[in-house]
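The other protein chains are all here in position, but one chain of the complex has been omitted.
Showing chain A:
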Amino acid sequence: MEKSDSFKYYYPSEKESQNSWNTGFGLSVSDRRLAFSRQASFDQAREPHTPVSINLNDPAKPLLARSVSNIDIPTGLFYSLDESNKYSGEGNGSAQKFSFMLFVFSILRIMRSGNRYMKRLFVMISLNVAYSTTELVIGLFTGRVGLVSDAFHLTFGCGLLTFSLFAMAASRKQPDRVYTYGYKRLEALSAFTNALFLLFMSFSLAVEGLHAFIQDESEHKHYLIVSAVTNLLVNLIGVWFFRNYARINLVYRNAEDMNYHSVCLHVLADSIRSAGLILASWLLSLGVQNAEVLCLGLVSVAVFMLVMPLFKATGGILLQMAPPRIPTSALSKCWRQINAREDVLEIAQARFWEFVPGHVVGSVSIQVKKGMDDRTTLQFVHGLYHDLGVQNLTVQTDDV
């Protein structure tokens, strides 16, 4: 990744930059950690960059690459202030109200033109809803508590999946005044929520197991086989829909990856739970003592292990952690290269964070000598970090 000495900032072709980026991070074509292992090219949902002109003297074109997510505010606009409403998607410019209903309607419109996964998720959610309502109704009428509790559990899960669907639809919206980076974070958030729910579930299963361990035989709930089997089938359909994401350790290339992964894990964990319950009933019927405790404990541990990597990854994004895909060695290499330039005195700070996987934002603060040409320095720094995959970079150059 050494830059040539001409310091001319050029915008490399897509393939070239992707390949260099790939090999820099050790991700090869046949890497099994990718969601779609057959897919060689990275069809990243990167916002199209306005191409950067090689011609430095041309004042019309922007000098440095900008992402579409920027908010361009030329001076002339402020003299007609009512035009500011043009920029705000939903809310007013000044009040910044979040008009929820308008938002929901726009989401519904987008959902109708959804992609494959959205449609699949919708089918799954409707299946789940239908199933849980029937369970609830039957449970209420026949008076079986087990069915009702299962229905509740399913309803919670459905609610979460609906939130995931909503996030999928909402993340397509263009950035506006209030959400200057866009809405893709919602997907990471929904992935986090799913992971959290799965953690809660594993914890509650452990508690249930403990409960079963403490109590004696007479108070055991005898798990209803039919409902467990149906649950298992419904969830296996879901796993089949999202089979590309049925891995534990997944490399996330964009925000949707996280969301789909979390949905898949959710459904997988549910099916593991149903399978565990079926196993427990079978073992009980065989006469194995403490079968429930064993099975519940096993399921709880399995779900926990399943969900931990996703939880850590989404937690890292939400905590503004430095992007895990850019190794520290690459960052320090860039650091050294910038320091090596003669007009740079010192780098005060360089902070990077990921908005969603694949969209890295950074802010760098450099001390330069007085009177140097900041344009070349800026170009150099931008080019350097652009190769690493940092899309939005703000470089502050201070004269000392």
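One rule holds in what follows: contacts are C-beta pairs under 8 Å (C-beta built on N, C-alpha and C of every residue); 3 or more make two chains touch, one makes a residue touch a chain; residues count from 1.
Everything that follows uses one rule, which is that contacts and distances are computed from a predicted model.
Chain not shown in the complex: UniProt lists it as "Metal tolerance protein 1-like", one of "adenine phosphoribosyltransferase", "Non-structural maintenance of chromosomes element 1 homolog", "Metal tolerance protein 1-like" or "Sodium/potassium-transporting ATPase subunit beta".
Within the set A:M124, A:A350 or A:L388, the residue that contacts the chain not displayed is A:A350. From the options A:F122, A:F166 or A:W335, the residue with contact to the unseen chain in the full assembly is A:W335. Where chain A meets the missing chain, the touching residues are 59, 63-64, 66-67, 70-75, 78, 84, 93-98, 140, 143-145, 148-149, 152, 156, 177-181, 183, 185-186, 189, 193, 196-197, 200, 315, 318-322, 328-329, 331-332, 335-336, 339, 346-353, 355, 361, 363-365, 367, 370, 374-375, 378, 392, 394-400.
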